[in-house]
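Only one protein chain is missing from this complex, and each of the others stays in its spot.
Order as written gives the chain letters A and B; numbering starts at 1 within each chain.
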Amino acid sequence: MTSLATCDRLTVRYPGAARPALADLTLALHAGEKLAVVGESGSGKSTLARALAGLLPVGTALSGAIRWSGPPPRPGRDIGTVFQDPGASLDPLLTVGAHLVEGLRAPLPLGRAEARARAAALLARVHIPDPERALAAWPHQFSGGQAQRIAIALAIAAGPHLLVADEATSALDVLVQAEIVALLRELCRDAGMTLLFITHDIALAGTLADRVAVLHDARLVEIGPAARLLAAPREPYTRALLAAQLDLASPRLVGTRP
Amino acid sequence: MPRLLRRVATRLLGSIPVLVIVVVGVFLLLNSAGGDAVDAYLLSIGGGDAQQAEELRIRFGLDQSVTARLALTLAQLARGDLGYSVALNRPIGAVIAERLPNTLWLMGSATALSFALGSALGVLAGRRPGSAADRLLSAGSLFLYSIPNFWLGLVLSVVFAVRLRWLPVSGIETIASGKTGLARAADIAQHLVLPVSALGMIYLALFLRVMRAGMVEAWGQDYTLAARARGVAPWRITLNHAARNALLPLVTMLGLQAASMLGGSVVIESVFGIPGFGRLAQEAVAGRDGPLLMGVILVSALMVVAANLLVDLAYGALDPRVGGPR
Partner (left out) sequence: MIRELLRRPEALLGGLLLLLIAGAALLAPVLSPGDPLAIAGRPLVRPFTDPAFPLGTDGLGRDLLAGVIHGVRTSAAIGLAAALVAVLAGMLVGTAAGFAGGLVDEALMRVVDAFQIVPGFLLALAFVSVTGPSLAVVAIAIALGAWTGPARLSRSRVLALREADFVAAARVMGMHPAEIALRQVMPLALPPVLAVTAVIVAGAILTESALSFLGLGDPNAVTWGGMIAEGRNQLRSAAYLSIIPGIALVLTVISIYLVGEALTDVLAGKRQS
């Protein structure tokens, strides 16, 4: 199994912060896999996503290294990112079409008309009904789930080989969450994309991912195949996380592993 | 379109009670004064006897009770009749119509200048908050914001009109120059450079600060981060996302400043000897001409209402979330 990227003793400290947001993290991301990173808020899981996607704010201190198997990736072209709140990650003043045309033309040498034609196809690919009409609509006219589909269409516009989903389902209700998870699974399967799935929901991570990494207090606690990690966690923290989740767990609404 | 018209109509109807409050308030204020326009008028023509004063008072309805005159005033204003100026011996509506264009040119140019420059510099400052350009522009705007407009006008006229003789010292156009058409327009534009700069500078500073704050706000939003994640070029994120969103609070601010700018033009017109609407307010005060002052204040209020209506419509067109003409 070839690795797409390797974090080697990666430490990230935000400007003005007393403690690092990510400390001494060593982790490999395999090409084509679905890796879920689980942790509570402040565990550093989103920092890991942003470090990989090249989205850390200016002035962030980075030590250690991220090694890529190929040339350093460019955001948009090689890595697509989906954020937590679809309402906030779309510019309220631009139509869906304008978003897609801009997102397509940034990494790809496309004319306006060409980009427009591809935009409709992208919306169809994430199962937005009536793509032509959706292109002319504004972000606020869509439900959270639909808006997240549009955000996903934007993230995969240039055909990246890595998709980073940063709490991409956390703001949605359970049923919509399941739909988005199904969509992510379908897109990864069809395009052979690698998925980095950031979530606080260890059960959800288990149903979607091939491997699960658990982060706590800026450090990697445990990493392993999803089935093994959920069935027989090695670390006490993972057990505690699972126990806390199971207390809350109602009957499973999210689809089972294929 | 009918929806748009309906919105305009609702807004205008809603402002009627507010305008009535303005009229009643100003009326009561003006009537609490000792001495009236007749006293001031007689004083200005070198005095007159009691009988003459009495005749004048009857002629202008000043002999009736306060409530009767308030009712008369309201009825008269509702008909669109602003009354008659004792001090100028002319219908107030005609005087205002004659003076208003000068002030509208002054204010319109000052607004255009401060809005264009202020928003452009605000984008420059807010492009990278904390950068050297930002610190310089932010400090500079705070300084500009602290300068009283009339003093700035005097300093500008000392430098550019008195010392360098590049621009005229005062007036709205060269008197009896016989210029017409384009030559006259150029002449007026030349006369407006200094007053417009003096009036507009403080708003330039204000708009710069509002625009910058809007940009800083936008940088904290997910949509700018998401655009970065899509590989959109930085200049494009700055202009197409951050600046576009930062423009919305600026447009709101534009409406809020209409009243303040009208007040500023009173002083600026006095500094530069521009026979405008603002100077009329001062003349009304000097001549103790209550009806004239009432007319000036009411027309100002109407202008502010109109400015806010325009801003509202512009906002609706800019922000798809507001029920615009779509």
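Keep in mind that, in the parts below, contacts are C-beta pairs under 8 Å (C-beta built on N, C-alpha and C of every residue); 3 or more make two chains touch, one makes a residue touch a chain.
Since this is a predicted model, take the numbers as computed values, not measurements.
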| item | value |
| --- | --- |
| Chains in view that touch the one left out, judged over the entire complex | B |
| From B:L137, B:A243, B:L293 or B:V311, residue that would touch the chain that is not displayed | B:L293 |
| Options B:L117, B:A133 or B:L154, residue touching the unrepresented chain | B:L154 |
| Full-complex contact with the absent chain, from B:L137, B:V232 or B:V267 | B:V267 |
| Absent-chain contact - pick from B:V8, B:I21, B:I58 or B:L136 | B:I21 |
| Chain not shown, touching residues in chain B | 15, 17-19, 21-22, 25-26, 29-30, 32-33, 139, 142-143, 145-151, 154-155, 157-158, 162, 259-260, 262-264, 266-267, 270, 281-282, 285, 288, 293, 296-297, 300-301, 304-305, 308 |
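Everything that follows uses one rule, which is that only the chains that are shown with their structure count from here on.
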| item | value |
| --- | --- |
| Centre-of-Cα separation between chain B and chain A, whole angstrom | 51 |
| Touch list for chain A against partner chain B, complex | 53, 55, 74-77, 79-81, 83-85, 88-95, 102-103, 106-107, 138, 140, 151, 154-155, 157-158 |
| Touch list for chain B against partner chain A, complex | 221-223, 225-233, 236, 240-241, 244-245, 248, 318-321 |
